[in-house]
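Below is one structure, written out as structure tokens, with a few remarks after it.
Below, a portion of the complex is reproduced, with chain positions unchanged.
A, B, C and D are the chain letters, set down in written order, and residue numbers restart from 1 in every chain.
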């Protein structure tokens, strides 16, 4: 107890606001650096695929985006659950901040997938399980966000969209496993713990680098957004550690 | 000016009133009173032309209102027991769109003044109407009276859920309307605090 | 290094359109998200500043 | 003068309804989302074979558009009825049929037009080709206003009736059938290389007919509902 940081302290928006402010630049810088390295490896180190030619290089954005889309949904639902359980405002704000980024990655997975589909399958879109379920995931994100904007009262909006996010999380495993239930055009997992990887190791490294980069990018963006949400939602700014620019300017103006 | 001639009204099996004749002159107010279910609202809806009477007719300036049609609608302001406002719009927007639909468009400032006239303060003008309290909603509906230039006002229980201050201010507004030569028909269970010479009472017997 | 020239690099073995659309779209989305956040923050700060100033105005008046 | 104040009232109605839709920024997106979802349900139920999907594509798209239109009918009058705005509308010193026209236009702009805009994308997903896509858009552009017009009659008729969501479907769907047949027919025949002109002109005829008849019927229905 006496050693280390008292983490509970950061569960209040007032304390979290400055902490997030300090963390954002670090995550952002590392994300940019890793993205640079990943892109270099992806385009200049990884060899040409013997089946698909150069088109396969879409994998370096497609797969990270697809993974992030599912991962972020689960994280959002976890925050929503914590919010409902502990009635913590910060958790709801986190859930609110995650949704747009998650939706963006879902959209990117769809788009890059379509870009990949045209050269490899000859069609922008096929109604295969993986593709359809990714589309459904987009709708779930849309549902969470639309439900929130449709309700004026913030407290109610928080809790209603939390309930929906939690209910919707049941769908994620179903989405994930649907490939196995339905024989399908899209390829199944080729990265798995059990069988090891079937890919060239440089490809794999580049892909994993990009994934980590996307991950850090998401954290940075989400923290930045949660700070916006805090400013928007707290009527009386009572941040302790760092006075936000707003107040400083206000004080100067008087 | 407004005249009911031998009106009869039945709803379902029940005969509410027969042979009801009454005349409202310029500058005077007809207060319709009576028990619950005696047909006050029905009478008001007949006056407003929403409900056609079973027999008899309503005359405006000597002409039957069912011949006048839109010409008659252009003479009246009707406020029923429903407030007629959208929950999602703000009081200001509600008032302005109601006025412009009624053919009496008003400016932003005019609407604000009307709302202030009935005691709704500025911050409330910009909330979505659904968060307002019962009485505040009623006030928004009644704010139309501050902007109306129509000679005939038909009001169904205008004072419902209003507090004393708002009741007084609406009564004042009614008085001013009458003094300018307007007419009003008001359904109410409360006494209307107006000089007796301008008020004519009509009691419906269920 | 597998690219003979810059043009070969951009052609991506004939799949340039698909590959670059994907990468550019991703980049654009990310940049757009960051810019949108920037603007949102500015708007939120401005709003709060207005509220703070307006609020003190009212109490002093 | 009367003409200008007439226009004033109609445009006032349209503006208010659009304002209401803007107030919920999501509203306009809603029917589009519904369309996309319904369209994506079909491959899930039917299975993913491209050949089958291509055959049923136009039909599915049109049925989905029709259902999206149907679902949004509730919005046309119900809320106005419940909160008393409709009462006020009937008392406006302008012909009711015109005001009704205004409401229908607003309804179409909010829920019909976005569908038209989105349809090419969905057509692409079902593997329609360039020319057929054009015919699809054209058929929806002519057909969806007709759907809104007809729908308004139904929506007005069921005001204040319980279970009206389904009742309105029951009343309106039979009237929608010709529009559906001509609309889907136009796309199918253009896919078969026959060209969709005949069907498209029939759709146009439906539109003109409904423009002339529907507002009056709706106005009459509204008066009855309020009596």
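We adopt the following convention: a residue touches a chain if its C-beta (ideal position, glycine included) is under 8 Å from a C-beta of that chain, and two chains touch if they have at least 3 such contacts.
Keep in mind it's a predicted model, so treat the numbers as computed, not measured.
Chemist: Each chain type is displayed a single time; count how many copies of it the full structure file holds and write the result as a formula.
Modeler: Composition of the full complex, by label: A x1, B x2, C x1, D x2.
Simple rule for what comes next: only the chains that are shown with their structure count from here on.
Chemist: Report the inter-centroid distance (CA atoms only) between chain A and chain D in whole Å.
Modeler: The mean C-alpha positions of chain A and chain D differ by 37 Å.
Chemist: Between chain A and chain C, what's the gap in Å when you average each chain's C-alpha atoms?
Modeler: 16
Chemist: Return the residues of chain B touching two or more other chains; collapse runs of consecutive numbers into ranges.
Modeler: As it turns out, chain B has residues touching two or more other chains at 128.
Chemist: Using the touch definition from the top, which residues of chain A touch two or more other chains?
Modeler: If we look for residues of chain A contacting two or more partner chains, we find none.
Chemist: Considering the complex alone, what residue numbers of chain B touch chain D?
Modeler: It comes out as residues 48-52, 70-71, 73-74, 76, 78, 80, 82-89, 93, 97-98, 100-103, 105, 128.
Chemist: Note which residues of chain A are touching chain C in the complex, please.
Modeler: 43-44, 47-48, 53-55, 57-58, 61-62, 65, 100-101, 104, 107-108, 111-112, 115-116, 118-119, 217, 221, 224-225, 227-228, 231-232, 235, 237, 244-247, 249-250, 253-254
Chemist: Quick one: which bits of chain A touch chain D in the complex? Just the residue numbers, please.
Modeler: Counting only chain A, the residues touching chain D are 123-129, 132, 135-136, 139, 142, 146, 149-150, 182, 184-185.
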